[in-house]
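Every protein chain but one is kept in place in this view of the complex.
Just so it is clear, A and B label the chains in written order, and each chain counts residues from 1 on its own.
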Amino acid sequence: MDWTLPPGVSTFAADIDRMYYLILWITGAAFVIVEATLVWFLIRYRSRPGRKARYYHGNLRAEVIWTAVPAVVVVMIGIMSGGVWNEIRGRDSIPPNAVPIEVRAKQFEWNATYPGPDGAFGTTDDFTARNRLTVPVDTPVVVRLTSEDVIHSLFIPAFRVKQDAVPGMTVNVWFQVTETGEYALACAELCGNGHTTMGGTVEVVAQDAYARWLEVESSRRAASR
Amino acid sequence: MTSVAAPIEHGGHADAHAQSFVRRYIFSTDHKIIGIQFLLLSLVGLLVGGSLAMLIRWQLGFPTQAMPGGGILPETMAPGGVLLPEFYNALVTMHGTFMVFFAIMPLLVGVFGNFLIPLKIGAADMAFPRLNMASFWIAVPAFALMVVGFFVEGGHAGAGWTSYAPLSANPEWSGVSLGQQIWCVSLVVLGLSSILGATNYITTIINMRAPGMFWFRLPLSIWSLFITAVLTLLAIPILSGAAIMLLFDQTIGTTFFLPPDGGQPLLWQHIFWFFGHPEVYILILPAMGVVSDIIANGSRKPIFGYHSMVYAIIAIGFLGWIVWGHHMFQSGMNPTLGMSFMISTLLIAVPSAIKTFNWLGTMWEGSIRLHVPMLHACAFVSMFVIGGLSGVFMASTTVDIYIHDTYFIVAHIHYVLFGGSLFAIFGAVTFWYPKMFGRMMSRFWGYVHFGLTFLFYNLTFFPMHQLGLGGHMRRIYDPTEYEFLQPLQGTNEFITISAFLLFAVQLIFALNFIVSWFTGEKAPENPWQDTGLEWTTPSPPPHGNWPETPTVHHPPYEFSSPLVEEDYLMQDRAAGKETP
Partner (left out) sequence: MSHAATSAVMLPPARAESGAGVYNEKLGMWIFLGSEVMFFTALIGSYLILRVARPEFWAEPGEILNVPITAANTFLLICSSVTMVKAYASIQDGDQAKLKLYLLATALIGATFVGVQIYEYSELIHHGFLPSGYAEGGELAERAQAGTLPAAVGLYGSTFFTMTGFHGFHVTVGVVCLLYVTWRAFRGRYSAQDHRGVEVIGLYWHFVDLVWIILFTIVYLI
């Protein structure tokens, strides 16, 4: 049985994965303790002729211990998770210099709009690509995510990114990728009959390549307009 | 003013023998008959839900291949035996809907609530027997309606059992109109049945306990059914309200959940999960209750820490109301809210741990009899532990980012609802079968069914954790569309084959259930040597249960009490001394 997560390539992937492995160890230990005790008791205290169960109603000290220990452990898990959560989703977590991309989901495609070389939306050099997200490596990127029809969910497993795209709302979701390459993108929220086909690709390119790509794409699309 | 209570009518049990067949077995006001009616209805629900799961598994294991025998399905569902995506979505939706609302919930609440409450508290019947009958006969049309939905124009509802708006609210986007409306109406009707039932259970437990049956002498099964009834009473009307708003969005042009006209999709999620999380506890608390009864019996020891068990049930019932947001961490809800929902969610681990350790404490130094119900109860404990622990992963907002809406969640819910609730149900049905029908279920086939179910159950659901960790999304029609999921396809096939075997071995249970009804060994007076009041009356008990109201002298789990020779002390036995 393989309990490892697939490789993560964003700055906070390691934090998420660390939380996961921490919880895996803690729950794994609890699992082994409880199941082993159960099996041991079933064997050790099985009914045999001449043996009678001991008659008592409980043990306050034991109960206090097994109330307090889980309470402390889960609160600890909560606090640690909260720290990472804040880092990813906290109020000021989005780096101010993040490169903005607008992603509008609709049945059954992802439309990514780039501000073009001028870095501003609503200008003539904006352009839109379907089912293909291109982002620079080692640069914070903020996706302004919304939906035109039903709820979708932007899921990029390798980045440890998942965020619902809700019609009528724009949610900012950010990430910073650490390795160039092509990664899968999927819809994680049931969005209709074509839900399964709503996949795409994220291409992570070097920073200078990204700037060049913006120029080329922008002028190419302007020419075709 | 309030002391005017006249003697309570009990549907006239004096002339029980003179009643016609229809009055006795169809439109019966006897809580035991109604319990059995719910049992038969919800076992059919379980079969429907399970069959739908088989179709889902076929598609996931062998995507877009013609299903053997699938040719019998109509063109609108599976032309040439290949499931259509829209039919797949309906399957996913209805598997959840049937299992939650027409199988597990009625099995636990409808069946054991009805059958056990009066028998275990020493009452002749429910407080409102006719209302009880109504509650069953309202559930029947709701069930029928939900089945009919498959055959209407446009197919059945396909937005998931959670029916997230606006997909569910606007037929333009789902292609389903009538099916979704049927979903809403059926659940509102079923909700009325549940509310009437809950009113009845609560009144009965508060007002009709036999003399000496103090609150802290109630068996834990009754405590959990009581808290469950409170949750049902308060949570179901919220679902009704939500379903009505959704229905209006589709039919009369309201815009509650439709964003172009100011509606809010997240409002649906908030209302749905405000109902939905208490609902989750409705589906597990009674299972915990009956398992507590069975474990004390099987261990021949009083339950360990009875009072903290009660408080844990109450705590879970309460915490269930303040955790709904953990279903919505990635929904775009304010992330700060995520923090508070995470902490309240994690705190549920505490009462759950208390219960688990107290079950182990009960077995500690016991004299354990591994009868069939006890095996199922132990399976409940061990599987509930897995389901509970996997819950910690998604309670952590951070880890949830990755595993939300993946098969990890599917594994989790099935470890709780199948590994937990359903094993408890198998155990409870076997345990109280002699009380219901006067005959024992076959022990041999009980062991066989348990062993095979436990095996195939784990082979089916445990690998789903792996799928989830690999990023496998829920509710997708064809995983092979994604390159990163292709390495997992072997696991998907393995799961599918295990699931088919799991489904097949349930035939053993079905046959054991049916055959034992007619030819099973006659049940002895107290086959499990239990302490509960229900074993002080013949099996099956007559209408009215006891000739005279029993008097209770002891707490519920006086096994191996030094007061008596044998290793169980019945609650009503006037043995020398009162047990405090």
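One rule holds for everything that comes next: contacts are C-beta pairs under 8 Å (C-beta built on N, C-alpha and C of every residue); 3 or more make two chains touch, one makes a residue touch a chain.
Given the structure is predicted, the values throughout are model-derived calculations rather than measurements.
Considering the intact complex, the chain excluded from display touches B.
Among the residues B:195, B:333, B:416 or B:467, only B:195 touches the chain that is left out of the figure.
Residue-wise, the contact with the chain that is not shown comes from B:209, picked out of B:31, B:57, B:95 or B:209.
By the touch criterion stated above, the residues of chain B touching the omitted chain are 1-2, 4-6, 8, 127-128, 131, 195, 198-200, 202-203, 206-209, 211-217, 233-238, 240-242, 244-245, 248-249, 252-256, 261-264, 267, 270-271, 307, 551, 553, 576-578, 580.
What we mean here is this: only the chains that are shown with their structure count from here on.
Across the complex, chain B is touched by residues 1-6, 15-16, 19-20, 23-24, 26-27, 30-31, 34-35, 37-38, 41-42, 45-48, 51-59, 62-63, 66-67, 70-71, 74-75, 77-78, 81-82, 84-86, 88-91, 107, 149-151, 153, 155, 157, 160-164, 166-169, 171, 184, 186-197, 199 of chain A. On the side of chain B, the complex with chain A involves touching residues 85-86, 89, 92, 158-160, 164, 166-167, 170, 173-175, 259-260, 263-266, 299-308, 330-332, 335-336, 338-339, 342-343, 346-347, 349-350, 353-354, 356-358, 360-361, 363-370, 378, 381-382, 385-386, 389-390, 392-393, 395-399, 401-402, 404-406, 462, 466, 469-471, 473-479, 481-484, 559-562, 567.
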